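Note that this complex is displayed minus one protein chain, with the remaining chains in position.
Let's turn to chain A:
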Amino acid sequence: MEIVRSQRKPSIDASPTPTLSLYRSAPPLEVRLEDFELYAIDRLRVLKGISDGLARGKKPEEMENLVRELWKTNMRHQDPAEVMNKDIISHFVLRLVYCRTEELRKWFLSMETTLFRYRFRLESLESQRMLMTEFQLPYKALIHAEYETVKDKLVQVARSIGQSSNTDTIFFKVPFEEVPDLVGSRRVFILKGFAYVPMNQVVSLVVTQFRSNISKALVLTNRKWTSTIKEQEKDRLTPIVEALSNSYLGPDYTQPNESAEISLKDIDQLASNSFPLCMRHLFDKLREDHHLKHGGRIQLNLFLKGVGLKLDDALAFWKEEFSKKVGAERFDKEYAYSIRHNYGKEGKRTDYTPFACQKIISSTPSVGDHHGCPYRHFSEENLRAALNKMGVGGRQQDEVMDKVRNRHYQLACTLTFEAIHGTSCDTGINHPNQYFSNSQKIRQEKIQATT
């Protein structure tokens, strides 16, 4: 099936919106392995940006702008002919990535549908009509003569549902079976078995169709993945696919820049000023109990590394605490190794990257553990207490708790950040080290402003 649309003739109207794909079938193109991953990552940035926008409750006009920006920023290609290919290829790669569990499918479906909705809205009317034909939706635009005969009733219906009727609105004549919800709620005019649907409602219908198609496709893709692809591609595509679904897309903080070095004597101050709640909690517990279990040690240690704590200082720090409980010798024997290991100085010398929020949120702390994401893993009571300690109370605390209830843990952390620092953080918090460096930046700026 032809899915790559032919280039439109350049029109006088200079809107450079590209044509949309319906992703009906995987393209018979050759893809370089690097592009396979890179295109997917770019598209993932777009989808995650959309996810973020939705979670923040952006209004439709804001979402429309956001989608336009995200698409422009991430999905460009030097070769204009490649733009469409990138769109299609990246979609199909992500299908492989996100078909594998119910939760992944749900997220992907939701984001792709939203992406499609706003991209459709940004298309010209002509382009939209062409897409509707491609969907094989039996919608015919109303010709003027017929419009005149039903105009009064169309206005009446619009008024009856409290909408203003815009005389410029295009109407489509559709068999009433196509729009059962609109008919059932008496929100559309019907005559002799046809519904007269205004343009803005048509968008919903097209999107519903798109969603339904992708939903079915994802289930099929999953079947194919499990039965053949995964095994077939285990040395080539499978590792890429598996990594992509967990990918964090910001800086990885493995190499802290030099100016971000911190020294031990400042660490307590830094902890109370600039550590995100997860790390602050671990830090406080370490100071309190002089011990942390494995999960906590790794999470905190890698964070500290990302923050700029040198290995020698790190060893000194942990030793200072642990000795109070287990003694210096035992520390050297049993714990020092793993700290060095985190810094890539032992074993296979992998310089481990500090954990991003996603990873921390999905961890599973159990009895005696203090790692994980407090917004997720703490009880309401404990979380409120912790927020109070951080200096977040009253209405701000309630707003944070509201986000928590809706399972937007990173947003909760962002709100905490904003409450403490008194500024907004538009990019949202995706990484504890990001929280730290943002916080430090703001404090530096404040200090500079006052000197």
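We take it that a residue touches a chain if its C-beta (ideal position, glycine included) is under 8 Å from a C-beta of that chain, and two chains touch if they have at least 3 such contacts; residues count from 1.
Everything below uses one rule, namely that contacts and distances are computed from a predicted model.
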| item | value |
| --- | --- |
| Chain not displayed: protein name in its UniProt record ("Coatomer subunit gamma", "DNA primase", "Geranylgeranyl transferase type-2 subunit alpha" or "Transport protein particle (TRAPP) component") | "DNA primase" |
| Listed residues A:Phe36, A:Tyr139, A:Phe194 or A:Tyr375, member touching the removed chain | A:Phe194 |
| Which residue of A:Arg76, A:Lys106, A:Arg159 or A:Lys234 touches the chain not shown here | A:Arg159 |
| Of A:Pro28, A:Gly184, A:Gly394 or A:Gly422, the residue in touch with the unshown chain | A:Gly184 |
| Residue ranges of chain A at the interface with the undisplayed chain | 153, 156-157, 159-162, 176-177, 180-181, 183-186, 189-194 |
